[in-house]
Structures are given as C-alpha cells and as structure tokens.
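Our next item is chain A:
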Amino acid sequence: MIHIGLGHFLFISSILFSLGIFGIVTRKNAVMVLMGIELMLNASNINFIAFAKYGNFGLQGQIMALFVIVLAAAEAAIALAIVLNIYKTFSTVNVDEIDKLKD
Partner candidate 1 sequence: MNIDYLINSLYLIKPEIAISATLVLLVLMDLIMGNNKKLLPYIAFGGLIVTSFFIVEQFGMSSLAFATKANKGMVVTDPFGAFFKAIVVFASFIVVYLSIKSDEIKASFERHGEYYTLIFGMILGMFFMISASDLILIYLSLELVSLSSYVLAGFTKTSKRNSEASLKYVIYGGVSSGIMLFGISILYGITGSTNLYEINSLIQASSIPNLTFVLAGVLIFVGIGYKISAAPFHFWTPDVYEGAPISITAFLSVASKAAGFALLIRFIKITFIRSVDSEGYWHLVDMIDWKTFFIFLSIITMTLGNFAALWQDNLKRMLAYSSIAHAGYLLLGMAVLSNQGMIAIIIYFTIYAFMNLGAFFVVMLIANKIGSEDIDDYKGLGYSQPFLGVSLAIFLVSLTGLPPTAGFVGKLYLFIALVDAKMITLAVIALLNSVVSLYYYIRVLKNLFLTRPEKGIFEFNVSFSNGFVMVLLAAPVIIFGIYFTPIIDLAKSSMQILGF
Partner candidate 2 sequence: MGNFPILSFITFLPIVGMIIILCLPKSQTLVMKSITLLITGIQVILAGFLLYHYNYGMGGINNPATFQYIEKFRWIEISGFSWIGKIKIDYFLGIDGLSIPMVLLTAIISFIATLASWKIDKAVKGYFALYLLLVTGMMGVFVALDFFLFYVFWELMLLPMYFLIGIWGGPRREYAAIKFFLYTLLGSVFILLVVIGLYFSTMETMVDGTKVFTFNMLSMMDTHNFVATGILSPMNPHNLRFIAYIALFIGFAIKIPMFPFHTWLPDAHVEAPTAISVILAGVLLKMGTYGILRVCYPVFPDITQKMIWWIAAFGMINIIYGALCAMAQKDFKKLIAYSSVSHMGFVMLGMASLNTIGISGAVLQMFNHGTITAMLFIIVGVIYDRAHTREIDAFGGLATQMPIYTGFVTLAFFAAIGLPGLSGFISESFVFLGGFAFETIRLITVISTLGILLGAGYMLWTLQRIYLGTVPEKWKLLKDLDFREYAMLVPLSIIIIFLGVYPSSMLNLMNSSVNAMVKFMMDSKALYSSLTGL
C-alpha cells in the first residue's frame, strides 16, 4: 500500500493551483474564471493543512484554512454580485468582451 506523504498533498495542491490558473486564463465565462480562483485558494488550503499535519506546526495551518474558506465564500459572493451587475450593463459575462477600459 502506498503511504500517503506530504509530497502527495503538495503534488495535488500544485496541480490544483495550476488548474486554477489555467482555468482563469482560458475560460471566457466570468463565473468559470471565478471558479478558477476558488481552485487556487483551495490549493493553498491543502498546503496549509498538509503542512500543519506533517510538520507538527500546531493549529495555525488549520486555522488559516478555515479563514480562507470563509474568505473564499465572501469573495465569491461579491464577485458573483459584480458579475451579475456586469450582466446587467454589458448583457454578457464573457470576460473577453469586457475590455472597454484600455489604452
């Protein structure tokens, strides 16, 4: 049986992080982009918890993760509200088309 070590967690978290970034830069839909951000945050969460567990660093990591989860929710709420507003004004949520402000 494979022993699940820190490396595995880190591996997963890096993949999640990269996927998050990938999603952010490739998806057209603003909501999908926001989901990418959530992925990134969760990648960090995995890190925190994994480090806390394997490093015997106490509870700080877990606490951090909890905070991040809460913040992620708040951020998602705000972001979705903004996307909603964008949909009202631009009639689209395609981030490519929202480029009126530029040089």
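Heads up, the rule we're going with is that a contact is a pair of C-beta atoms (placed from the backbone, for glycine too) under 8 Å apart; a residue touches a chain by one contact, two chains touch by 3 or more; residues count from 1.
Quick note on selection: all candidates are chains of the complex that A comes from, given by their letters.
Worth saying up front: this structure is predicted, and the values here are computed from it rather than measured.
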| item | value |
| --- | --- |
| Options 1 or 2 - which one, within this complex, touches chain A | 1 |
| Footprint of candidate 1 on chain A - complex, ascending | 10, 13, 17, 20-21, 24, 30, 33-34, 36-37, 40-41, 43-45, 47-48, 50-51, 55-61, 63-64, 67-68, 71, 74-75, 78-79, 81-83, 85-86, 88-90, 95, 98-103 |
